[in-house]
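Omission of a single protein chain aside, the complex is shown with its protein chains in their original locations.
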Amino acid sequence: MLEALRAEGITVRFGGVTAVDHVSLTLKDGEILGLIGPNGAGKTTLFNALTGFVPAGEGRITLYGQDVTRDPPYQRTRAGMGRTFQTERPFEELTVLENVLVPAFLKTKGRHEARALALEMLDQVGLADRAEQPALDLNLARRRRLELAKALAVRPRILFLDEIMAGLNPPALREMIGFVAGLRTQGLAIVMVEHIMQAIIELSDHVIVLASGKMIAEGTPQAVTSDDRVIEAYLGTD
Amino acid sequence: MKTAVVAVIVAALGLSTAAHADVEIGVVNSLSGPFAAFGERYRTGMELAVEEINAAGGINGEPLALVVQDDRSEAQSALAAVEQLSGQDVPMIIGSYASSITGPMAQLMTRQEIPLLVLGSADDSITKPGSDWVFRAKHNSTIVANTYFDFFDWLKTKEGGEEMTTVAMLYGNGAWPTSLAERGKEIAAERGYEVVGDQAYDQGVTDFRPMLNRFLSAEPDILYIVSYAEDGVAITRQMREVGLSAKVIAIDTSAALPSFPEQVGDLANYVATVVSWSKDVQYEGALDLSERLKAKTGSDPSFYEAEGYLAVRVAADALTRAGSTDRTAVRDALASTDLQTPVSTVKFEEYDGFKNQNPIRSLVLQIQDGQHVTVFPEDLAAAPVLFPAPAWDAR
Amino acid sequence: MSELVPLLQNISNGLLIGGVYALIGVGLTLVFGVMGTINFAHGDFVVLGMYSAVLFNAVFGWDPYISLLIAVPVGVLVGIAVERGILARIADAPPESAMLATLGISLIIGNGLLLTFGGEPKSVQVSYASSTLPIGPVNISIVLLLAGLATVLVILGLYMLLNRTEIGRAIRGTAENRLGAELVGINTKRIHSIVFGIGVSLAMTAGVTLIPMLFATPSATGAIFTLKAFVVTVLGGLGNIGAAIGGGVLLGLVEVLGASYLDAAYRDAYGLIAFLLILLLRPEGLFGSTVKRV
Partner (left out) sequence: MIRHFTVLGIAVLAGLAYPHLFPNALTIAISVLLFAGWATSWDILGGWAGQLSLGHAGFVGLGAYFVAIGQSDYGLAPWWAMMLAMIAAAALAFAWGRITFGLRGPYFTLSTIAVAEILRMIAINEGWLTGGATGVFIATLPEPFGIDLFSRVVHFHMALAFSVLTVAIVIIISQSRFGYQLRAVREDESSAMAAGINPVVVKLKAFMLSAALVALGGGIYGIFLSFLEPHILFYLFLSIQIALTAIIGGRGTIWGPSIGALLLIGSGEIFRAAFAQANLLIYGLLILVVILFLPRGIFGEIQRRAVRRRYARSTQG
């Protein structure tokens, strides 16, 4: 299997604080990597360093063998990355369809092609019937799905999902887990930051645990959740 | 309400066809915006002239009326106003104050062959090279700059003025101050004055100390200052503050306003300024005109009111002689004007590259004891000049 | 030696004018610091202050500084009314809405004054308008000195208000973290009204202290003061009270020295270039990190 993502010695410092401290990871095509850790562990910072929204002070990131360490976020998107945002960010003044048109234009030429792609993505996340609705009016669960449609419309090979399960009610959560599992079968590599352990356990092939910016454990979900250091990190900080 | 709105729109588009038995003159004047203060003064003068002319029988028996349009102190509105007035078939138009407004008006009206009588603009470029359709009874930058230097030359014949050679110039960067300064520099070179200071400043500057301090070391004999209306007050106060004295202090525009001595107080004394008219000028009827203007507004009139009055008098005279409201006939009548008014004699001439320009005699006023007094030319003077101006600390 | 005296004179003028600029800027920066609103009508409130001094001088013959007794409270009330009536209503709209609203207020004040007072410049003639205080070879303008003193007093007063009073604590809390302030029981809406009131009052105070040396004109001057206030606050650091002094003094020096030793026609450009440079190289302002935030 192809190596989708490799990160070596990623370090991010804010002023005197080291938010992410020499973290390395790899991810193969069609794999799901779960990123967990207590609040303030540096998950989101690592996530943003990987997607380019926060510059990594040290380390190297390659995407399908291509070095993207110095690339800004939009370059990484063009190289095959798609991402969602933890606090959903629809383009509020646009309709649902227009929201997805924006990324859909990345890999398509004409207006009609882009529209077809956007509609396809909306269909995939189950928002096709709301295409003409102003994005501002969507509820939380639908905003999440819109985020997903936007991330998918750039035709990514590797998808970064930032807490897309948070706050969903049980039926919506089930639906979302099923949806992500479906994405894997399409061959997408996925990195997900998540608090909902149920989702991590069901979906991840591989889990990384961060605490205070350092990687303290990695392995299968089962192995990691029974690791003493992980339990300590979660209980100790809370 | 609805009909009122429609009426306003119709009026705005110039579609109204008021029954006019009157002889109507179009007027484009700055009644709002930054030049409104001047526009108001012009209006007073024009209205007085209309009242007088109508009391004396109007234009060949027909009453005279002004169709006034506000230009909001901007060219676009002035052009819209010209168009409206043109649609109302006025025989001629009087306007406006700033040359940035009158310039485009002159261009348009020359094309459309409507006679334009300049109201307030003094920039040379309006009548130089000029056109067959544009007339100016008042002064221009060249006339004013020449008057200042005639005055300086004349002072050189006075005691204490023999060795006056150095001039320092301070002026705003607007059209009028700049053109007056440029003419001034040319004339200074011709007449053997040395320009030892040359400072332009931007509109809105309120601290003139650095520039005045620069002049200090040059010790100029003459200060030649052209300021926006409001700047002269600050310049004079700060001149005193930094201790910049000179034998002659000339401040154009600002010092001519009646409010200048009020606001500057004693410091205003000795300051000289060129105007086209003053109430104490030794023309027949000048004092009388001044009193009529004062009766109309309750305050002391300035040359602005007088110029407004002059414009309407010239227009009425031309219309009377033309005997019709045909624009070409009015233009020809204007061209052959030979008129005596309490403001000035008027005769449109072609000279020195100017066209249809009245070679008006300008006056130098000096502020003496808080009053504007005509001191030059000698034959029109109301009082002798106070010269040289003492140093600030010797006052 | 002959070069040194004018230089000292220019530096002292620059410092004093800088003090005046600081006074113009401090209200703008306070409002921005607490409310995040750039007040485009700030300069028009300065002009309003000038006209209040002109009015009280014309009617009662008061010295401009006496009219502060009325102008300061009136400014607070006007500011609160504007905040309640307009800005508070659009608190949730995008930030440029507030900016545009203040632009509208600016047009209303300027042209309202034009309708009321007419277009001719107005000033107040005081006996000390051109007096100077000689210190060695350098002459210090009395009006500038008074304005400078007023600046120091005002900023000192503001500092005391912010640091020594209950309401000041609430204002600082609101500026730092609005949500947090609300959680500890601060009525941040009320704070916004009060802060805008103080901002307007400061602008009017600046206008009153300026009138002995300047003149009031209704429509154009406001924009010039607003621009100056922007430059001052950006030079110092937006939202930073103490830095307004630094920014004002810096602007005064840049302008006076530029006008003295370079082409005077570009006087305002020197300040604007400094403004752009700071904006680009150090957007937090020159004194942004060294002086405590509001």
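To keep things simple, chains are lettered A, B and C as they appear, and every chain counts its residues starting from 1.
Assume a contact is a pair of C-beta atoms (placed from the backbone, for glycine too) under 8 Å apart; a residue touches a chain by one contact, two chains touch by 3 or more.
Owing to the predicted nature of the structure, the values given are computational and were not obtained by experimental measurement.
A.B. asks: Would you list the chains present here that the left-out chain is in contact with?
C.D. replies: Listed by label, the shown chains it touches are A, B, C.
A.B. asks: Among B:23, B:79, B:118 or B:360, which one touches the chain that has been omitted from the display?
C.D. replies: B:79
A.B. asks: Just name the one of A:13, A:89 or A:184 that touches the chain not displayed here.
C.D. replies: Only one listed residue reaches the unshown chain, and that is A:89.
A.B. asks: For chain A, enumerate the residues touching the unshown chain of the complex.
C.D. replies: The missing chain touches chain A at positions 51-53, 72-74, 77-78, 82-83, 85, 89-95, 98, 101-103, 105-106, 111, 114, 129, 132-134, 150-151, 153-154.
A.B. asks: Touching the missing chain, which residues of chain C?
C.D. replies: So the residues of chain C touching the unseen chain are 38, 86, 89-90, 93, 95-97, 99-101, 103-108, 110-112, 114-115, 219, 223, 227, 230-231, 234, 263, 265-266, 268-269, 272-273, 275-276, 279-280, 283.
A.B. asks: Which parts of chain B are in contact with the chain that was left out?
C.D. replies: 8-9, 11-15, 31-33, 36, 69-70, 72, 74-77, 79-80, 82-84, 86-87, 99-100, 103-104, 106-108, 111, 123, 125, 173-175, 177-179, 182, 200, 202-203
Heads up, the rule we're going with is that only the chains that are shown with their structure count from here on.
A.B. asks: With chains as vertices joined when they touch, what's the shape: line, ring, star, complete or other?
C.D. replies: Basically it's none of the tidy shapes, so other.
A.B. asks: With centres defined as the mean of C-alpha atoms, identify the chain lying farthest from chain C.
C.D. replies: It is A.
A.B. asks: Whose Cα centre is nearest the centre of all Cα atoms in view?
C.D. replies: Chain nearest the centroid of all protein C-alpha atoms: C.
A.B. asks: Could you please state the distance in Å, as a whole number, between where the Cα atoms of chain B are centred and where those of chain C are centred?
C.D. replies: Roughly 36 Å, centre to centre.
A.B. asks: Which whole number of Å gives the spacing of the CA centres of chain A and chain B?
C.D. replies: For chain A versus chain B, the centre distance works out to 73 Å.
A.B. asks: From the C-alpha centre of chain A to that of chain C, how far is it in Å?
C.D. replies: Taking the average C-alpha coordinate of chain A and of chain C, the gap between them is 48 Å.
A.B. asks: Give the residues of chain A that touch two or more other chains, as numbers and ranges in rising order.
C.D. replies: None at all.
A.B. asks: Okay, in this complex, where on chain C does chain B touch?
C.D. replies: Chain C residues touching chain B: 2, 6, 9-10, 13, 17, 114, 118-123, 125, 129-132, 139, 141, 213-215, 217, 219-221, 224, 255-257, 259-260, 264-268.
A.B. asks: What does chain B use to touch chain C in their complex?
C.D. replies: Residue positions touching the partner: 32-38, 40, 173, 199-207, 209-211, 213-214, 216-217, 229-230, 233-234, 237-238, 240-243, 257, 259, 262-265, 267.
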